[in-house]
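Here it is, the structure, as structure tokens.
Up next is chain A:
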Amino acid sequence: MTRVEIRFHGRGGQGAVTAAEVLAAAAIREGKYAMAFPEYGAERRGAPVLAFVRIDDKVILEREPVLEPDIVVVLDPSLVPSIYMRGLKPSGLTVINTKKSPEEAAEFIRSHGLNPPRCVATVDATSIALKHLGAPIVNTSMLGALARASKVVELDSLEHSIEEYFEDKPRIIEPNLRAVEEAYSSTEVVCL
Partner candidate 1 sequence: MDRYLGKKYPETMEDLPIAAIVPWPGSTEEVDVSSWRTFRPVINQEKCIRCRLCWVYCPDSAILELDKEYTNKQGKKFRITFEVDYQHCKGCGICAFECPVNAIEMVPEER
Partner candidate 2 sequence: MAIAKPIRTVWDIPREEQFAPGHSMCQGCAAALIMRMLMKVAGKDAIVVMGTGCVEVTTTLFPRTAWRNPWLHLAFENTGAAASGVEAAIKALQRKGVLDPNRRIKVVAIAGDGGTFDIGLQSLSGMMERGHDVMYVVYDNEAYMNTGIQRSSATPFGAWTTTTPVGKRMRGEPHPKKDIIGIALAHRIPYIATANPAYPTDMMEKFRKAYETRGPSLVHVLSPCTPGWRIRNEHSIHVARLAVLTGMWVQLEIVNGKPRVTVKVPKRKPVREYLKLQGRFRHLTDEEIEQIQKMVDHYVEEINRWVGEQAIGPVAE
Partner candidate 3 sequence: MEARSRERAEARQAQRIAAKGNYAAALAVRDVDIDVAAIYPITPQAQIAEKITEMVANGELDAEVIPVEGEHSAMSAVIAAAATGARVFTATSSQGLEYMHEMLYIASGLRQPVVMAIATRALSAPLNIWNDYSDVMGMRDTGWIIIFSETVQEVYDNLIQAYYIAEHPDVLLPVAVTLDGYILSHTVEPLEPIPREEVLKYAAKRPRGYRPVLDPDKPMTFGVVGGPDWYYEAKVQQDLALRESPRVIEEAAREFEKRFGRRYGLIEEYMMEDAEVAIVSLGATASLVKAAVNRLREEGVRAGMVKIRVYRPFPAEQVAKALENVKAVGVLDRALAFGAAVEGPLFLDVSAALAVRGITKPMASFVHGLGGRDIYVKDVVEMYKKLLNIAETGRSEPRTLFYGVRSRMRLH
């Protein structure tokens, strides 16, 4: 496996930073090297936030922000393509939380004058999160979608990491796992 660089887009409170950390932990569980870090600073609820993940087989030395991600994960359907498409490699993938199909999402990106990447995946993570968690916290659902669309980590190691991450809140482990699984199975991916 070569280097994969991932950027998460969300709003403060949606758990983009947690998603990045859980993803890195899953990769580390698989014996890979990984690095997860937020766009540094004080997180404020509602403000757009970024989080980054690098995954590699080798030690990662590049402690710099991800400028040209291979994958972009969009947690909030209200974010505009001009923000999350920035720097995304044409050969890359974007995973978007939306009710739209991948084709519709690609069209939406085009309607903003941008070229969608080679692969577009969509999932209605908000509905899934509301159903299982009772709140629109979509980070775990989006990880399920990412696992389905990209194979950067196995679903199993993702679930392990979620269990570990929420160790001190056992009540919410099960609902999150159900959300991950539903997102995993309902994600649609289209590659050109």
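Following the convention adopted for this analysis, a contact is a pair of C-beta atoms (placed from the backbone, for glycine too) under 8 Å apart; a residue touches a chain by one contact, two chains touch by 3 or more; residues count from 1.
The candidates came about this way: all candidates are chains of the complex that A comes from, given by their letters.
Since we're looking at a predicted model, the values are computed, not measured.
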| item | value |
| --- | --- |
| Of 1, 2 or 3, the one touching chain A somewhere in this complex | 3 |
| Complex interface listing, chain A residues touching candidate 3 | 20-21, 24-25, 28-29, 31, 33-38, 40-42, 61-65, 161 |
